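What you see is the complex with one protein chain gone and the rest in place.
Chain IDs A, B and C follow the sequence of writing; residue 1 opens each chain.
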Amino acid sequence: MTRTVTSFDGKDGPSPFGEFFADAEMVEATGNRAFVAAMLVFEADLARAQASCGLISHEIGEAIAACCNPDAIDRHELQRRATLAGNPAIPLVQLLTETVRRKSPEAAPFVHFGATSQDVIDTAFGAMAASARAIIIARSQTIMSTLAGLADTHRASVMPGRTLLQHALPISFGLKAANWLGSLLLPFQRLRGTTLPGGQLGGACGTLAALGTDAPAVRRALVGNALPWHTNRAGFQALSADLGVLTAALGKIGHDVSLLMQTEVAEVIEGAAPGKGGSSTLPHKRNPVHAVAITAAAIRMPGLVATMLSAGLHEHERAVGGWHAEWETLRDLLRIAGAATFHAERLLAGLEIDTARMRANLDLTSGLVMAERVAFALAEPLGRSAAKTLVEAACREAIAGKRALRAVLADKRLPAAIDLDALFDPAGYLGESDPIISETLARWQALQR
Amino acid sequence: MTRTVTSFDGKDGPSPFGEFFADAEMVEATGNRAFVAAMLVFEADLARAQASCGLISHEIGEAIAACCNPDAIDRHELQRRATLAGNPAIPLVQLLTETVRRKSPEAAPFVHFGATSQDVIDTAFGAMAASARAIIIARSQTIMSTLAGLADTHRASVMPGRTLLQHALPISFGLKAANWLGSLLLPFQRLRGTTLPGGQLGGACGTLAALGTDAPAVRRALVGNALPWHTNRAGFQALSADLGVLTAALGKIGHDVSLLMQTEVAEVIEGAAPGKGGSSTLPHKRNPVHAVAITAAAIRMPGLVATMLSAGLHEHERAVGGWHAEWETLRDLLRIAGAATFHAERLLAGLEIDTARMRANLDLTSGLVMAERVAFALAEPLGRSAAKTLVEAACREAIAGKRALRAVLADKRLPAAIDLDALFDPAGYLGESDPIISETLARWQALQR
Amino acid sequence: MTRTVTSFDGKDGPSPFGEFFADAEMVEATGNRAFVAAMLVFEADLARAQASCGLISHEIGEAIAACCNPDAIDRHELQRRATLAGNPAIPLVQLLTETVRRKSPEAAPFVHFGATSQDVIDTAFGAMAASARAIIIARSQTIMSTLAGLADTHRASVMPGRTLLQHALPISFGLKAANWLGSLLLPFQRLRGTTLPGGQLGGACGTLAALGTDAPAVRRALVGNALPWHTNRAGFQALSADLGVLTAALGKIGHDVSLLMQTEVAEVIEGAAPGKGGSSTLPHKRNPVHAVAITAAAIRMPGLVATMLSAGLHEHERAVGGWHAEWETLRDLLRIAGAATFHAERLLAGLEIDTARMRANLDLTSGLVMAERVAFALAEPLGRSAAKTLVEAACREAIAGKRALRAVLADKRLPAAIDLDALFDPAGYLGESDPIISETLARWQALQR
Partner (left out) sequence: MTRTVTSFDGKDGPSPFGEFFADAEMVEATGNRAFVAAMLVFEADLARAQASCGLISHEIGEAIAACCNPDAIDRHELQRRATLAGNPAIPLVQLLTETVRRKSPEAAPFVHFGATSQDVIDTAFGAMAASARAIIIARSQTIMSTLAGLADTHRASVMPGRTLLQHALPISFGLKAANWLGSLLLPFQRLRGTTLPGGQLGGACGTLAALGTDAPAVRRALVGNALPWHTNRAGFQALSADLGVLTAALGKIGHDVSLLMQTEVAEVIEGAAPGKGGSSTLPHKRNPVHAVAITAAAIRMPGLVATMLSAGLHEHERAVGGWHAEWETLRDLLRIAGAATFHAERLLAGLEIDTARMRANLDLTSGLVMAERVAFALAEPLGRSAAKTLVEAACREAIAGKRALRAVLADKRLPAAIDLDALFDPAGYLGESDPIISETLARWQALQR
């Protein structure tokens, strides 16, 4: 009944989705080849660690290590055997052993000596996670630097602040950029600070029993002070969650940019590039591309983070499914978070900002957006209640008569101290925007130290 | 700053995870090549539909259709362009147009005429989903047939029924198999019955305006009576949910088999095969493999189903991210549900069942598992309260004295009508197991008609 | 160490979130009292079923049924005992038995006779789900009727179609409403059509063994032809998924309304009501409220649907955790889907539509939104390539010179047959909007029959 398993992925060819969810750098760090290479690094390191403490001879150790070359392994054969073996380590060890046996028969029995499949695979995932994290951190730093620059540059670029998608009060684009930056600080800090799972070495049951009295020395040489963590998935879960929070914060940026790019708003626009963001049928369109990719990444992450947590109910000393469910999920999490940074870096580097349009949009409410300020200014001479009543009536009058609030108010008898010109200047009602920007930049600086 | 995008996936080689989560047949149906091929089928069908109603000439239609060959498209170039284009349809149309132009310059302007990117991509996903569903349905039928056979064969194979992982009452293995089958009936029925999204044809904004007065005829020829569904994602969401429910039901089977395979239980075991289920270090182990893969699939699906639902908040006539988040997610859902059926088919076909061990395990509680029956039998002569009191006391005595409940009861004065031999025969206390099995089989038969 | 468990919820008082996520009607159907009442209905029905087939006397049956009154049960005591008992059925049966014993001592031993905790609880959830579904279906019908009316009324209300949040082509608001309606058809149909889990009766292990030879008659009388479904969770999972898809479709409506209410767009606005949608500090704002609640509901559902699927890996004949994880989750799903319908009904009933603003917004692109149409019109006299080149150049000129596309084109030599006035009338470029609306309405009509 069982159909012959044929290899496929290697012949399935390039992804039609380009680098939308997995950019070349991330694939290099987390791809199929990278994974096999990382498993082989484990086997080489294990052999060398065992040689270093005399468990095997130096020659045997080097003979094994010399064969740990991903290009010397038949990865199609590995793929074929992996299904029934139940995991990729078993066929890897078989294939590596065959290779070693051909070159140094006496070394063959010492391949993978004392280790278990999960030792190899978890260590390989740990290494891929570390590489991917480094890329993501580096990109995040670029992103945050760009945001810091935008925040500083646009301290005075007034624009409508929008709550529930309604104009509320003036803010500056600098404040918006600072808030984007501010949302990245905690996930960046956590992502950078969290302890990634180190190398895994536990042997069949997490006791390293097979290594006998050499176990402490081999363990120290191979994984330092890491304890076996076969069923302790907190490290990968925490990493996944950190990536999830980071991507959510990036997603908010992408989402905001899409909203700001709306035809009706048009305050920012993604930078143009040949072949970028056109429509297949509408000549006038300039679609968001990076913003869309970031948003899509943010939509995809939560379900994957949930899977990493759900997978955590490992049975006893090795799970029946929970561990296996992590494999591709963790890789997807790394790639998609990586893609979010890939696109965010490009989005922000090329962002075109139309400060004139921002200022102009503030007038869309004919001054209503300044009503709060006027009410507070009138509170001093008139008392808070009377001021509020007066301004609310003026707002209603302005809306009903389709007039500017300023004009309506100018018709009224207002205390002499009231300077409508000044009150209706949105630049004068940015409140704490400036110190908030400065404080956010300072925190970002502090994080970099 | 922007690094050159290099192609990667096609060079990344075979997956080290074998067919654990994506078997060859599913990859053939849903892989990168299949997707490009499906997009080209759309373009060919569109051209032919337009020719059939006279919008373009027959020659132009055939000239376009003739170029719609996935092997004539430079898929690496497609990959390179897709990232900045924002989706794979734009570069596909470009590349196809270039090909057509070389062969029939006059046909080139009519490639993709009146359609939009989402028309191509959604139609291609719909086609892949239909292929994948057909595979999954066929496999499910095999799985259900096997289960029906197990249910029928093992009507009398008594074993412990376990609630909260404690022995509760006797059941038969046939009943367990019937319950596994029963859980598949609804998802199978829904999956088979649900209306998959048909072809998509809406043009830039879902109005087909570009096709002018030919729109109705082209639409009818291409997609039948399907209405444009650019922002109507219920079809893919419903499919995803159905796959999720199906996989959950399969996952329960895998989970149960893993539990039944426990060293302490040993009532069933996965069939052996060369290279299957060994340990990389322990010679005596025979690990579950298919059961593990099914369980892992069931752990992975819920997060992906959630993503399909989360992605549904499409903006206006075309989403900024929600649609894009569906792409790989839907493909993963199809593949992982497919993998669950792939492994379940193999698991059940090879399942080794140890009915002697099942019977023997029933004795592990020294007869306590029959206590309910004895209490009910004694209720007639003694009254329910007195019977319950007597049996509970006997149970306590049996546990405290580490004796068999039957022996404890034999020491007591029981009404003459009480036949302990008969009462302690688990085969006599299977209740409605048999009619439940029969009724489940009948429902399964009815579904097949 | 164990602190005394005190009752709390009943004293915790009203929810500060009002009916945002759980409206009064849904709480009445799915609340704590409703659940206890539903469990008691099971116990009464069970006793009557057993009396009807002579397993117990008519008097005993009625004596039990008479005590099945939620107000006669000390629900605080039930709460106190439920934690350690492990589920609410055990203390319910205890309390009910105590009540029965006080009134008819001889009936007490027959309370809950032959049933298991899960029989009671699953049946109660099934009943609550049925009530909640009926409410949701009724509301959905109102919602869909309102949408049908909007679609029909606004066939000619032209507005910008927006893809990726950019103006693309003209559509009508009627088409938008029809598309909203169209997205509800499938989930409505599935929700209405799906088979809800019927009553549960399986006894301790799903075999009904305790009921002896009366089992078939009791089962028929109590649950009709339903088979025990202790570990078959497909019914609740399918219901949850259907609610998830329905809520996603409603969420898209809420999301669109929020976007259409933007200060810059202002094409629709939620109806005003006293105490509705104000800002705690800004006098001029009119915030979306129902739209926000619907969107929030749509954000909350996917995670809960995922939980229902994840919970499905039940162990053997009764789960250790998976079943328990369903309880509050299912209730939340029912309530939140209910809330989505509650708010959607009110949102749409009160929606204020500004067709003048819709028409005016179409001019924001100075005619670029009509570029596709002009290019297609010019294709006939000039050929498609020349037409496209000409229009693209005109678009660039219009954008660069900040002129209307129509004016730019008027300056050019165009074939005499070209009537720019007609071409730039968006009402003439709605394509298949009208038939799509009609067909959608027809499908909705057909569903109601």
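Here is the rule we use: contacts are C-beta pairs under 8 Å (C-beta built on N, C-alpha and C of every residue); 3 or more make two chains touch, one makes a residue touch a chain.
In this text, all values refer to a predicted model and were calculated from it rather than measured experimentally.
Within the whole complex, the absent chain has one touching residue among A:49, A:65, A:208 or A:351, and that is A:208. Summary of contacts with the chain left out: across A:21, A:35, A:125 or A:229, the touching residue is A:229. Note that of A:29, A:64 or A:165, the residue touching the chain absent from this view is A:165. The chain that is not drawn here is touched, among residues A:68, A:90 or A:241, by A:241.
Seen from chain B, the chain kept out of the figure touches residues 160, 162-169, 258-259, 261-265, 279, 281-288, 292, 302-303, 306, 310, 361, 364-365, 368-369, 371-372, 375, 388, 391-392, 395, 399. Contacts to the hidden chain, counted on chain A, fall at residues 109-110, 116, 161-165, 168-171, 175-176, 179, 182-187, 190, 194-195, 203-212, 215-216, 219, 225, 227-229, 231-235, 237-238, 241-242, 244-245, 248-249, 251-252, 255-256, 259, 295, 298-299, 301-303, 305-307, 309-310, 312-320, 372-373, 376, 383-385, 388, 429-433, 435-436, 439-440.
Counting over the whole complex, chain C has residues 1-3, 5-10, 12-25, 27-28, 31-33, 35-36, 39, 75-76, 78-86, 88-93, 112, 114-117, 203-204, 210, 251, 254-255, 258, 273-282, 287-289, 291-300, 302-307, 310-311, 315, 320-322, 324-325, 327-329, 345-346, 349 touching the chain that is not drawn.
Simple rule for what comes next: only the chains that are shown with their structure count from here on.
To overlay chain A on chain B by their CA atoms, one rotates by 180 degrees, a value rounded to a multiple of 5.
Between chain A and chain B, the centres computed from C-alpha atoms are 30 Å apart. Remark: chain A and chain C have CA centroids separated by 31 Å (rounded to whole angstrom).
Counting partner chains per residue, chain C shows two or more touched chains at residues 162-165, 168-169, 259, 302-303, 306, 310, 372, 388.
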